[in-house]
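A single protein chain has been omitted; all remaining protein chains appear in their positions.
Moving on to subunit A:
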Amino acid sequence: MQKIELMAPAGNFESMQAALDNGADSIYFGVEQLNMRARATVNFTLEDLPEIVKRCEAKNVRTYLTLNTIIYDHDLSIVKTLIKQAKQVNITAVIAMDQAVIAVAREHGMEVHISTQINITNIETVKFYALFADTMVLSRELSLRQVKYITDQIEKDQIKGPSGRLIEIEIFGHGALCMAVSGKCYMSLHSHNSSANRGACKQNCRKKYTVIDQETGVEMELDNEYIMSPKDLCTIDFLDQVADAGIKVLKIEGRGRAPEYVAKVIKCYREAIDSIANGNYSKEQVITWMQELEKVYNRGFWSGYYLGQKLGEWSKGSGSHATQKKVYIGKGVHFYPKAKVGEFKIEAYDLSIDDTILITGTTTGAKEFQLKQMLVNDEPLLKGTKGDSITIPLDFRIRPSDKLYKIVENKVEV
């Protein structure tokens, strides 16, 4: 069986580097405003494209440009500019929803992947889009049984894309889910003029709501006030079944997430995919991975619709249930390459030996480890506080723009 491709979200250079360092096979990212995270400050610009490709090609990692909003006439020019530029710098493929994007990409000889925004739920739709695309993301609401039927039919009917290869099926493996069918939601547009389908979702489904009977004023009794906010998808505990469904690509959601999230999630899924390929995927490993995944942003986990669930499982809170959080400590000052030592300035709180620290930066990515050794103002002390200059032995280079955090326990109120 072909090994599953692990696709990581890259909202910025920090997250991209974290994905590269932790074993992603491919990354997806947005440029400018025409992608599903238009609102976030996490988008790259056109000028970043060559650097993205350079860093990814060096690690043999494929690059996918998301261009998957609905498109208006006034967008057509920027669509063409983006695709032309992407082709020129050797981006692997464009992830598209609108037929205009598909058409322009094909015109420029650019490989096309069909976004989950198209909601492919059957084999005939796969056949239709096979005229234009080599990879298709299925609707997130299908069961694995339905996914397997589609992948089996592709094999049986030898459905091939423009490249001449069999169509590859991709599904979402981990991260946020919507209450609406794969993002086709008008709630944010309705309440805030802010269209999810233009990448500007206000996430008002994540808030607390009560339902009131207008006639009597009686509040409806609900088991859970977060009636529209699904828990996050997690498939690592049944990833063997996911692999058996014949998918080729596993996509991790989270272009709006922090670099340490990308690092942690990609590391876990990398190990899980490798262990399935090596035949040693086990329950014990799953327990360890789950504990690791719970440390970073999550709304609680469920298996989505893959195992045949009829309805969603709702989150028990508005924010994250992560068991850990990061606390800003200070910033990088200098790296001494010969001694392999990084110098930092503590700007807040304190730092002690045995603390778990996180260093993030656009080139550094997200590096997390336990602090075993440090000098505080050139002396070997156990603790450094605000204003102190500290040096730490490192097996990687840091930069002056890097940030230093301490990882602490996060008490979750449910």
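Methods note: contacts are C-beta pairs under 8 Å (C-beta built on N, C-alpha and C of every residue); 3 or more make two chains touch, one makes a residue touch a chain; residues count from 1.
Keep this in mind: contacts and distances are computed from a predicted model.
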Remark   = UniProt lists the protein of the undisplayed chain, choosing from "Protein kinase domain-containing protein", "Membrane bound protein complex subunit mbxN", "Monosaccharide ABC transporter substrate-binding protein (CUT2 family)" or "Ferredoxin", as "Ferredoxin"
Key: Sole contact to the chain not displayed, among A:G199, A:P230, A:G304 or A:G384   = A:G199
Ask   = In the complete assembly, which of A:N60, A:S77 or A:Q214 touches the absent chain?
value = A:S77
Remark   = Out of A:R39, A:R62, A:H113 or A:K231, only one touches the absent chain, namely A:R39
Remark   = Contacts from subunit A to the absent chain lie at residues 32-34, 38-39, 72, 74-75, 77-79, 81, 192-195, 198-200, 202
